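I have placed the structure first, in the form of structure tokens, so that the comments after it can refer back to it.
Apart from one protein chain that is not included, each protein chain of the complex appears where it belongs.
The chains carry the letters A, B and C, assigned in the order they are written, with residues numbered from 1 in each.
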Amino acid sequence: MSAHNSANVEAHAGHPHHEPASLVVYFSTFSALMILTILTIWAGMQDFGALNTPIALGIASFKAVLVVLFFMHVLHSSTLTKLTIFASMYFLGILMVFTLADYLSRGWTGQ
Amino acid sequence: MMVNSMFAEGFQLFPHQASTLAPSVDWLYLFIVAVNVAITVLVMVLLVAFAIIFRRKSEDDLPEPMHGNVPLEIFWTAIPTLICGVMFLWGVKVWSEIVVPPRDATELYVVGRQWMWKIQHPGGQREINAIHVPVGSNFKLIVTAEDVIHCFSIPDFRIKTDAVPGRYNQMWFNATKPGKYHIYCTEYCGTEHSRMIGWIHVMEREDYAKWLNEQAEGGDGLQGRKLFSKLQCITCHSDANKAPLLENIFRKDREIGYMDGKPVPPGTKVLADEAYLRESIRNPNAKIHRGFASPTIMPAYDRDLVTEEELLQVITYIRSLKQGETPTRTEETPTPQPITSADKASSNATEKTSGSAK
Amino acid sequence: MSATNTKSDTAQSHDNHGHHPSLAHHFVSLEQQHEANILGMWMFLVTEVLFFGGLFTAYTVYRLKFNTMFQEASNQLDITLGCLNTVVLILSSLTMAMAVRSAQIGKTKQILNYLGATAILGLMFLGVKYFEWKHDFEIHLVPKANFCWDYAKERRKEADHHEKDKPFVSKLIGKFVGHHEEHAPPSAAEIAKDHKNPESQQARIFFVLYFAMTGIHALHMIIGFGLIAAVAYWASRGTYGPEYYTPVEVLGLYWHFVDIVWIFLFPLLYLLGAHLGAGH
Partner (left out) sequence: MSAINLDRRVVGEAASTHEATPKPATNYLNHETTIASWLLTLDHKRIGLLYLVGISLMFVLGGAFAGLIRLELMTPKGDLLTGDVYNKSFTAHGVVMIFLFLIPSIPAVLGNFLLPIMIGTKDVAFPRLNLLSFYVYAAGGVFLALALLLGGVDTGWTFYTPLSSTYANGNVMVAALGVFVIGFSSILTGLNFVVTIHRMRAPGMTWFRMPLFVWAMYATSLIQILGTPVVAITIALVGFERFLGVGIFDPRLGGDPILFQHLFWFYSHPAVYIMILPSLGVASELVSTFSRKGVFGYHIIACSSIAIAIFGFVVWAHHMFTSGLSQYAAMVFSVLTFSVAIPSGIKVFSWLATMYKGSVSLASPMIFFFGFIGLFTIGGMTGLFLSTLGTDIHLHDTYFVVAHFHYIMVGGAIMGFMGGIHYWWPKITGRMYNETLAKISAALIFVGFNFTFFPQFFLGYMGMPRRYHEYPEELQVLNVLSTVGASVLAIGYLTPGIYLPFSFFFGKKAPKNPWGATTLEWTECESPPSPHNFDHNPPVYDHVYDYSTLNKEAAVVSH
């Protein structure tokens, strides 16, 4: 750990970033992504009614998490990186949830 | 000339209180003013006092450091929170008076367009940039726009709502003082935004009755009835096997069979209000009454076929339709066809039916 | 309140990193430079999330309003090609991850190979996209230019009927090289009439969002090619090794992000109406 950089202790947490991930990780991630792609297409062909979109988005999110954790090395990244990702999701959530809060409760007028 | 008009008779610092809502809003306003003045004065007095009392007396002054005082900080967090809470609750109370119209209110339609307000009374009287109402009656305004977003505002009544194209917003008032009051457009709407103004005339009841008599021509209901035939609504909506009858349906729950072309579970109901009727005319497939096929044979009546004003007239007519009042279909009315604007221009054209998909 | 001595934090002696040629003057160490660059990229990706987030919000709002038509409009898209592109892009993510790994373990030559593979896969993706868009244009699904919902639906039905019994491979090949039967394009009057149809309007909003989202996604890939070229140039000059490979990793983060966007676009745009079946 670099001493003249001690303000950034939290970022390093003593973990060396030079360590490359093993090939097994990459290829199993890739395989999982392929399987999930097939799964999502199969699920898309079925009609689960109201669950169609949650299932599709659930699989997509899972795929995204795999890419983020393994291809983008976030599994071994600093807390700060994880926090950054969380913050982006959080504020995207605010944008969507609060906008929809208006649209979905439009009809409930008190008249 | 400028100096003359500067102190014109109209000079005032507070708007008229001309509706039943105005005092409620004003009391809330004065409460917030009082809180504002108290806190602002407190801050200013402390600022000036501290600047004088604790001014630097010598270059060597070194005040004792001070890093915080928990009780004090809790105090000045809690008190404003409390005050804000009171404002919020009081605000919601006043606001619910503003946004929920009484049930017995007479309904006026307001359509904004660049750059004028068009008003329709239930008796068919129409006005532009002016509204005549009697003192002491509840009026509900149903507000929409033809082109861009406008905002209908009567400051002396303390009410305001945006006129959004494609959507009906509403507001209400009960005028308390005879006189004339400003109508403004408060949402910027283009070049002549500041000329999109008018007057609301609050009249004594007998004056109003007189005015109504003078203005009555073809009422909206009558115009709507004419359109009902002209647009061929009558062809199907007079026969319960072809299409639902429209008698006594307004403000009633309607059971729906299809929504956007998809079947919905039995028992699904929607309220047949203005928005529903409007949607059913503009986009008939949006909601299909239970027992009828989807997609429907009814054509979509777009703006080129029915203007916003005509649409309101049709809706007024449908609202007024009572049991057994549907006119009978006349023999010469042709069978329904999707109408194009070209058809409309050359009235009774007989073109090929191209929209068989309907 | 915190009158603790701070010496323990800082009084250690300087690290003895030599001055690496890739170390900028204002950084103290390569480590600090690496961390700063990686964080910078992540911060940029945050802005990208919210940039696409605006589009996704618009999509969600209209999807809720026009659910049925969105499904039907989605059903006009070609799932086979969408799926092909998904596979291609995920594969390119794998090669990109391998490129970063090669840099980490100091195999310069492999970096170039993997970057090249990534670029080729990326080009394949855009090639497929090109054929899709071309087809959309031919069947009048491009908003403004020539949008005609009724016409597009008819063409789709015909095509499904026509290709029903063909084997998959010839279907697939047909998507790229297949000729289309000459069809009278819709007349101006037909298009004008179609545009007044609420169904057509709703479907068109789907296609506006489809072209906006896939278009901006494609733009990101094109920018990505530029970045790949730059990194490949430096890699060929032997700049990167286990000590210093920050730009490769930064590029990797960008490319994976573009991949993730597609992972969401695929089900939201292509699979939305898949359950309606072909020829619906």
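Rule of thumb we're sticking to: a contact is a pair of C-beta atoms (placed from the backbone, for glycine too) under 8 Å apart; a residue touches a chain by one contact, two chains touch by 3 or more.
Everything quoted here is computed from the prediction, not taken from an experiment.
With respect to the full assembly, the chain omitted from this view is in touch with A, B, C. Within the complete assembly, B:Val164 is the residue of B:Ala105, B:Val135 or B:Val164 that touches the hidden chain.
Although one chain is not displayed, its contacts with chain C can still be listed: residues 1-7, 9-11, 24-27, 32, 35-36, 39-40, 43-44, 46-55, 57-58, 61-62, 65-66, 143-144, 198, 201-202, 204-205, 208-209, 212.
Of the residues in chain B, those that touch the hidden partner chain are 2, 5-8, 10-15, 24-25, 28-29, 32, 35-36, 39-40, 43-44, 46-47, 50-51, 54-57, 59-69, 72-73, 76-77, 80-81, 84-85, 87-88, 90-95, 98-99, 114, 147-149, 151, 153, 155-156, 158-162, 164-167, 169, 182, 184-195, 303. Residues of chain A that touch the chain left out of view are 3-8, 11, 80, 87-88, 91, 94-95, 98-99, 101-106, 108-110.
Here, only the chains that are shown with their structure count from here on.
The distance from the centre of chain A to the centre of chain B, with each centre set as the mean of the Cα atoms, comes to 43 Å. Chain contacts: chain C has no residue touching two or more partner chains. Residue positions of chain A touching 2 or more other chains: there are none.
Every residue of chain C that touches chain B in the complex is listed here, in rising order: 1, 66-69, 150, 189-190, 193, 196-199. By the touch criterion given at the top, residues 9-10, 12-15, 17, 28-29, 31-32, 34-35, 38-39, 42-43, 45-46, 49-50, 53-54, 56-57, 60-61, 64-65, 79, 83, 86-87, 90-91, 93-94, 96-98, 101, 104-105, 242, 249, 252-253, 256-257, 259-260, 263-264, 266-268, 270-272, 274-275, 277 of chain C touch chain A in their complex.
The touching residues of chain B, counted against chain C in their complex, run 67-68, 259-262, 282-283, 285-286, 300, 302, 304, 340, 342, 354, 357.
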